[in-house]
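Just one protein chain is left out here, and the rest sit where they should.
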Amino acid sequence: MPKTLVQEFTKGLWQELPPFRLVLGLCPTLGVTTSMENGLGMGIATTFVLFGSNILISMLRSVIPSKVRIACFIIIIASFVTIVELLMQAYTYPLYLKLGVFIPLIVVNCILLGRAEAFACKNNVSSSMADGLGIGIGYTLALGSLGAIRELLGHGSVTVWGHLSYNLMSAFPSYHPFTFMVQAPGAFICLGLMLCLINAIGD
Amino acid sequence: MGYFELIIACVFVNNILLAQFLGNCPFLGTSKKMETAVGMGMAVIFVLVMAGTITWVVYAYILVKFGLVYLRTIAFIVIIASLVQFVEMFLKKSIPALYAGLGIFLPLITTNCAVMGVCVLNIDKEFTFLQALVASTFYAVGFGLALVLFAGLRERILLARVPKPLQDTSIALITAGMISLAFFAFQGMV
Partner (left out) sequence: MNEMVKMVVVLTVLSAAAGGVLAAVNKGTASQIKDQQLRFVKGPAIETILAGSSINPIENRFEIKEGDAEKSIFVGKFDGKANTIAFEEFGKGFGGDIGVMVGVNMDTDKLVGTAVTVHSETPGMGARAKDDPSFVSQFKGLPVANPVSVTKDGGQITAISGATITSRAVCAAVDKAMQAYQKMKPELQQEIKKVGK
């Protein structure tokens, strides 16, 4: 039985939540989540690319010859990545500087090629759209929450775009931020524990 | 910066896997057995040295010269993808023994962010050609080193009793965190 659009959308939020369930796209998951803001920014950039490439690939799926399909996918994805790169430089320059090398690296994020190969080239435009959006938002939420946890434990406070902010020290005055969490080893360990938590909650 | 410092920085201080988080998918995917880890490490060294130098030349002598810097991402990924394909065909025809060892890892390298990442870093750090060559080689060596170390630990984990929710990727990530912590000691050496 074919799934409804709503199901295509929601599966990305839990069942196929990219970094935790499929264990894909780990490099940016570890690399940019030093703060919630960076995590969300990276997630949104990836969502844009995924949404765009999913639509375009499913539109062109009857034209693309199967032998060179990977090459075609790569060209399409790389074009969207470059567009994001240029737009971010033009409008959110400080964020662009912080994410640095990880923006061009969206192109080698396995989630993108994975969705193109496993979904977009086999399904129609509207369900590919729902799939891209769902997986993208799931990815953004995952990166955002990991970033929030690391920032909270590592700095003792969370700030998003200078507005929404929460200070852990005001609630627990005796808490001492430990910078370990925002450094490289903390990333691995934090993600490992989160994965454990999600496994424990189960299906 | 001297070349010696550059080598130390690439292999240890800024280790591509443990400090820069690039190439983590194959890091977790191919580290369950020592054999596959060694194979993947060798394949990455092989491809990265070539990709790093070729992309540098293309960037400096084609993209910059014709004002096409904005095509960097698309040009690099196409170069890497075709290079991997070419290497695969070449090895299959002329050095079958090596192909038997590395063959199955080569297609995986196209989407290995370590390869693309080092090519981009070479440009962002404004390396000269020789620096780019040295950096590409030793970033790859650092990748291989971390992968082999990690595979050794993971083979041991198989024998340990791990709580159910922590099994597989979860415990692997925590172990990686420990190695990363050990590599952290190199910080400030250069």
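To keep things simple, chains are lettered A and B as they appear, and every chain counts its residues starting from 1.
In the analysis below, a residue touches a chain if its C-beta (ideal position, glycine included) is under 8 Å from a C-beta of that chain, and two chains touch if they have at least 3 such contacts.
Values in this document were obtained by computation on a predicted structure and should not be read as measured data.
**Q** Which residue, A:T33, A:T82, A:N109 or A:N199, contacts the hidden chain when the whole complex is considered?
**A** A:T82
**Q** Tell me which stretches of subunit B touch the chain missing from the display.
**A** 70-71, 74
**Q** Which parts of subunit A face the unshown chain closely enough to count as touching?
**A** So the residues of subunit A touching the missing chain come out as 63-65, 67-68, 71-72, 75-76, 78-79, 82-83, 86-87, 89-91, 93-94, 97.
The rule is simple: only the chains that are shown with their structure count from here on.
**Q** Whole-Å distance, subunit A centre to subunit B centre, using C-alpha means?
**A** Each chain's C-alpha centroid was found; their separation is 22 Å.
**Q** For the complex, which residues does subunit A have touching subunit B?
**A** 23-28, 30-31, 70-71, 74-75, 78-79, 81-82, 85-86, 100-101, 104-105, 107-110, 113, 183-189, 191-193, 195-197, 199-200
**Q** Can you list the subunit B residues touching subunit A in their complex?
**A** Spelled out, the residues of subunit B in touch with subunit A are 18-25, 28, 70-74, 76-78, 81, 110-113, 115-117, 120-121, 124, 164-167, 169-174, 176-178, 180-181, 183-184.
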